[in-house]
Each structure stands twice: as structure tokens, then as C-alpha cells.
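What follows is a single structure, written as C-alpha cells, with notes after it.
Note that this complex is displayed minus one protein chain, with the remaining chains in position.
Right, chain A next:
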């Protein structure tokens, strides 16, 4: 029959319930040193934090659903580093992972999120009216604006770990919730299985379609299992509000449009999210959230707001300026290629977005994008006229 059920040893100490898909107990016949991964060539947050002591402490544990520390770190062991970005190198398998493996994850969170302490509290602010400006970014430079976040549904395990039954359960619940949206949010769901060629072509042209992950950062974390079972894309009829189901998180929620009106994009984002959350709560499956880590997502880098708000902006001159990287750092922004993470810039067009996720609110993070991009466009214009931008370099935010 199924896994070992809970046993009680002398002295009242209890072993973790070993759920299925948890092959930890047979590994315990080896010592921690024998199992410890070789991280000598590695450069990711996990490799920097994990010691033999922490590993020895955590290797005997498992969350109630059977996720173990080896499961958490597998992607970081398999992917020693990345040419463009310092990767996290670990994932959560469920809400409880962040508690069960806090000795490992708290220091990683601190490293990744600017010194965030285990005692810190995270503020959530999805009141779009608190955003100042953002409706006047120059469309000659700012080609498109986008805000995305993720949400996890309480009571289900996360994409690295969930079974087919759970993934389908998440999909079913999401379809019901999204189907009840109306007005500007009225839309349609397209499951990846059984998509027609016509639907697929249209979604590709709209830049909505997500593919089976090829990045080893994701595949080594088990997120592409059973593809495309339980995955799909929902978008509103206006094609300005989009939800991905069961890709890297339970839900990825995206608001976007051409041009530079980030204010409108953010308004739609906040209103849409709150509508969706209300419906999930009514079904007794609210979103995973707590006051320390904010919204709980698969990758520790997305904790807090899980928000990446950004623009595609033409900065051919500024991007080759000696101080470009420093400007970005001071503005608390990051750059990516226009293909998203793992890509390089094409033709001087960059994807500029907020670097922070945890420790500041949604409004604060989008405000930094709005203010920062506005400044950088002005710098670009100055450089076009052959003028210096030295006087414009901002202080560290």
C-alpha cells in the first residue's frame, strides 16, 4: 500500500509523514556528506547559502505533501549558473516549503531581496489610484507596457510537485472563476491540449501563447511534466488582460497594451486581480499569502508582490553609455531582452522592469518603473542631441 504512515518512536519524536513521491527514507541510509551535492562550479543563490550543516538538518524533513530539500535544490544543482543573471537555484513545491526549509530559504530570500529579514513584514497595495502619473510615457520610445504577477491557489501543491489530478483541479477552478468575469474582463479560455491550428496561430500573433518550457532552469525543477495537460491561456475579448494557467505558477496574470500608458495598464491589472481573487475566495480556495512573504509563488524570487511591471523601450544610445548599468541599479530597475528572461536585447530595444519584489508594495514598484523610464527616455533624448547626462544621474533609490 501507500507510503509509511506516521510512526512514533520512543520519546515521542515523530517522523515526517512520508507521502508518495518522496523517496527520502531510503536515502537516509547514506550520510549527509555522501549525499551532499558538488557545488564547486556553481554560482547561484542556493549554492552560496547551502552548507553541509544546513543540508544535514533539512534532509530528513518533508512537507506534508512529500516535498524534500533535494527536490527544492535539484534545479540549482543541475544548473550551475547563467551568463546574464544570478539565478535562485531552488523552488518551492508547496506553501509549506517556505516554513519547512526556512534554514535554507530565509538566507536565500535575504540575499535575493536586499537583506529582507525573517522578521520583516511585506505590504500589499493594489490600489491603482495611489500611482502618480504613468499616462505620459513617450510612445516614440516606449513601445509597450505590461504588468504581470503570479498567484498560487491555496490547498494545491505548486508546479514542481503537483500531480496531474491537482493540476487539472487548478485548471477547472480557474476556468470557473474566469468564466464569471464580465464587462471589460469578459473573455475566453483556450486549453493547450486540443487547441486548433487557427487558435494557435492567433495566440502566437498576439504574443499570448506560452510554450512548453525549454529553459533547464524550469525543466530541471519538474515544471514541464505532463505537458500540455492542464495548461491553458485565458484572455479578455479586448486582448488586454491575460491569464496563464499552470505554466511556471498556478496563475500568471498579465495586463498589457501597446504604447506607454502604464497608468491604464496598472488600473486594469489591479481591478482584474481583485475580481479574480474575490471569486476564488468564494470557492474557499483563496490565494496563498502571508504577512511575512506576501504572495507565495514557486520561485523565491517572485515572493512579495510577484510583480514585474515593465516596458519595451528604445534606448540605443543610453544602453551603450558607460553608466547604463549603474543608472539601472540606482533606479532599482533591471533590463532583459525583448524575449524575456534568458534573452538578449535586439536593436537597442530593452525590456525594463522593476528589480524588487519583496519588501515594497505593488504601487511602489510600478511607481519606480514609471519614474525611472521617464528619466531614461529624457536621458536618451539628451544623448541624441549630443548632450551630457552627467547631471541627470539619479541617487540610489
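Methods note: contacts are C-beta pairs under 8 Å (C-beta built on N, C-alpha and C of every residue); 3 or more make two chains touch, one makes a residue touch a chain; residues count from 1.
Following the convention adopted for this analysis, contacts and distances are computed from a predicted model.
Name of the non-displayed chain as stated in its UniProt record, restricted to "U3 small nucleolar RNA-associated protein 14 homolog A isoform X2", "Hemoglobin subunit beta-like", "Nicotinamide-nucleotide adenylyltransferase" or "Creatine kinase S-type, mitochondrial": "Creatine kinase S-type, mitochondrial". Across A:166, A:248, A:362 or A:380, the residue that sits in touch with the chain not pictured is A:166.
Contact with the omitted chain, checked across A:60, A:259 or A:316, is made by A:60. The residue from A:37, A:286 or A:348 that touches the chain not shown here is A:37. Contact between chain A and the unshown chain involves residues 1-7, 9, 13-32, 34-38, 56-57, 59-66, 70, 74, 77-78, 96, 99-100, 163-166, 168-169, 193, 219-220, 224-227, 229.
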